[in-house]
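Heads up, one of the protein chains got dropped from this complex, but the rest are sitting where they should.
Let's look at chain A:
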Amino acid sequence: LLRSSQPLTGPNRRRCREDEKLLGTLLDEGERGFIIDTRSAQAAKQARMGGGGTEPKSSYPQWRRLHRALDRGRPLQESFIRLVEACSDPSLSMDRWLSRLESSRWLGHVKAALSTACLAAQCLDREDSNVLVHGAEGTDTTLLVTALAQLILDPSCRTLEGFQGLLEREWIEAGHPFQLRCARSASSHGRGKQEAPLFLLFLDCVWQLSRQFPFSLEFGEQLLLTLFDNAYASAYGTFLCNNEKERSVLCKVKESTHSLWAWLNQPEEKQKLLNPLYSHNPLVIWPSVEPQSIQLWQGLFLRWIRPSQHLDEAWAEIRRLVEGN
């Protein structure tokens, strides 16, 4: 599984021998690979006008390009805001609620993200093919897809430790611009142009996986909520800045801050994050992306709206049963 940003094909259909060669080295004679472009075919084509573009078939003959349009940026932020507003409105009738849930399109984004990740995973697992994922910048929807695909495919990513490693690799080191994306409160109306809840979308997808495979993730919802909180405002330096360069050169994050992982991995904290039902599942987990299978992440969206007491009690009971054994 590889990731990159878009090729700078441009309006004049530039070619780059080195890039073609690089991709060529991945494939044997006669083998085929997939490129999953997280933009629609049209958007990708239009990107050429701005100097970007896609890999033309002629230059990359062994690669088959698939387009899966995933929203990012402003549309995603709007979607999120609409959902939060719908959740907090106490006056809605059931019809209005469903209507606003639908028009927020948030669950549609979750479905699309999971489907695309599954597609990537399928190419790898079922087709034994290499897959290159990119959108425009390679810092948003690209990472969403590659990180989810790994969770689906690789059981080691589903352990607490493995998941932290996944986040480090696929989000932090890979350069998701946390500082820009999570600049303000998630439900802020401030229209920062660069703000977008991609990381939250990722966490939501992970939550969907945990719901569909309740035994297969070593961690529970609490970890996901903690990560969500810390991405926006944190006492730790883990999610600071936009990339490794800024972290090491600009802010000297490693010298001047503490790591979130160090805190989370302390035994008392860790206990709270573990999933009592976890049991190592060596297999690939294929989620259902039918609408019925994708649910509103109540623990996040209704966090302050609805008391979680009864569910907390249920989890406490689950812990008690499992640990008592």
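Just so it is clear, a residue touches a chain if its C-beta (ideal position, glycine included) is under 8 Å from a C-beta of that chain, and two chains touch if they have at least 3 such contacts; residues count from 1.
Note that in this section contacts and distances are computed from a predicted model.
For the chain of the complex excluded from view, the name given in UniProt is "MTMR7 protein" [choices: "Presenilin", "Proteasome subunit beta", "Mediator of RNA polymerase II transcription subunit 22" or "MTMR7 protein"]. Interface note: of A:L70, A:C87 or A:L260, the residue touching the hidden chain in the full complex is A:C87. Chain A residues in contact with the hidden partner, per the touch definition given at the top, are 66, 87-95, 97-99, 101-102, 105, 107-108, 110-111, 115, 118-119, 121-123, 125-128, 211-215, 277, 279-286, 288-296, 298, 301-302, 305-307, 310-311, 313-314, 317-318, 321-322, 324-325.
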